[in-house]
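One chain of protein is taken out of this complex; the other chains stay put.
Moving on to chain A:
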Amino acid sequence: MNKVYETVIGIEVHVELNTKTKMFCRCSADYFGKKPNTHTCPVCLGIPGALPYINEEAIKKCMRIGLALNCSVNEQSYFERKNYFYPDLAKGYQISQLVKPLNINGQLEVEDESGVTSMIRINRVHQEEDTGKLTHVGSETLIDFNRSGVPLVEIVTEPDFHSSAQVKDYAKKLQQIFRYLGVSNADMERGDMRLEANVSVRPVGQKELPPYRVELKNINSFRFMQAAIEYEIKRQIWVLERGETLTQETRGWNETKKETYLQRSKEEAHDYRYFPEPDLPELKIDTLQLRELLRKQLPELPAQKVKRFFDEYGLNKAQIAMMADSKEMAEFFEEAVKVGSKYKVESIKVANFIINKKVNIEDINPEQLIKDIVNQNTGMISDEKELEKVVKEVIDENSKAVEDFKAGKEVALQVIIGSVMKKTKGKAEIKKVKEILEGVLKS
């Protein structure tokens, strides 16, 4: 008889901040695609004696993330050295936060695939620095320290997730928040944002956490992460059902085989020997009065916007999800609704038009969008390219009239316009046809 199992997942997210400079030196943090080791200095190369200097902007951005996730700000916060030996770290330690992170005890609401919501507790949002980038070539490893020291924020949840769908929703919501806040591009493929999932299963009814957890790492898309978690749940239940035990290990995702694979088994616990970073002064947040200041600067966040769009515009869930997807989209939509109200175009119509026509908001302004909607309502052809096509066809078919017009017979133009109207069954705007015609004929 098979037991019924419950999945327990905790998530760690790393996100690179988009500050101009690195966390502890003023080298440019814009490392992507740059020549190797051209954005370094004694600090980020770990040369003995070099002294780190905290980036104020990074601290502000880290705190904004914390506030957006409903964290409390630690009034006293300081950095620590996390010691480990690996070539991506020039210093032999990463400056991070353990005992006194900037933000603690937050929460974020997530949804599963059937729309049931639950609250995920966020343990901490702390500030640290990124490592150098390693490239493995044959039997050698190449090191580029341009990324070394780029501000990195780590967000750690409690083990509150019970399905891969919740994890996906969480990750997407975080990405949206980062972009709304303007603190990071949060691009998964580029590695601006990285997910790690600690997955384990336990028999339903068991209160304690499972005695092991499998860490899923180096997975650079939401979809792959969801697939990897799904696979892991099945694999772990299968192992337990065979009466075997699971151990602490790190696994990656093989997209071709659609399965997770062992990357590293932990023979022993890490021994990072954290201790306070003596080269950095501590942060006293109250004296900075940053907290209130930052709260005031916080933009309307996705969850608030979703609620307001529901109240104000009466959109359904799917429409809201699209309209509030990005800050830019939301602004475009609201502007279009404002213009639309002058033409009696309802907000739902605006949303539907944007969704159905897959409107690219970079190609069109809200005024033109509303014009298009109005024209569509009256059945008019508003697409200028389409109209141009018809005009050109008519010109080809009426060479006589064209010649007459060019010879000075203004009236010949009426013949051509008439043909266009006939061809479009009267759905062309005469003024526009005239404009296009004149343009074509005079060129």
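Convention: a residue touches a chain if its C-beta (ideal position, glycine included) is under 8 Å from a C-beta of that chain, and two chains touch if they have at least 3 such contacts; residues count from 1.
By our rule, contacts and distances are computed from a predicted model.
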Among "L-lactate dehydrogenase complex protein LldF", "Aspartyl/glutamyl-tRNA(Asn/Gln) amidotransferase subunit C", "UvrB/UvrC motif-containing protein" or "Oligopeptide transport system permease protein", UniProt-listed name of the chain not shown: "Aspartyl/glutamyl-tRNA(Asn/Gln) amidotransferase subunit C"
Touch criterion as defined above, residue of A:Gly33, A:Gly49, A:Pro278 or A:Gly408 at the omitted chain: A:Pro278
Touching residue (missing chain; options A:Ile11, A:Cys27 or A:Ile320): A:Cys27
Full-complex contact with the absent chain, from A:Leu45, A:Ile237, A:Val374 or A:Val440: A:Leu45
Absent chain, residues of chain A that touch it: 19-21, 26-28, 35-42, 45, 53-59, 78, 83-88, 131, 134-136, 138-145, 250, 263-264, 271, 273, 275-278, 280-284, 287-288
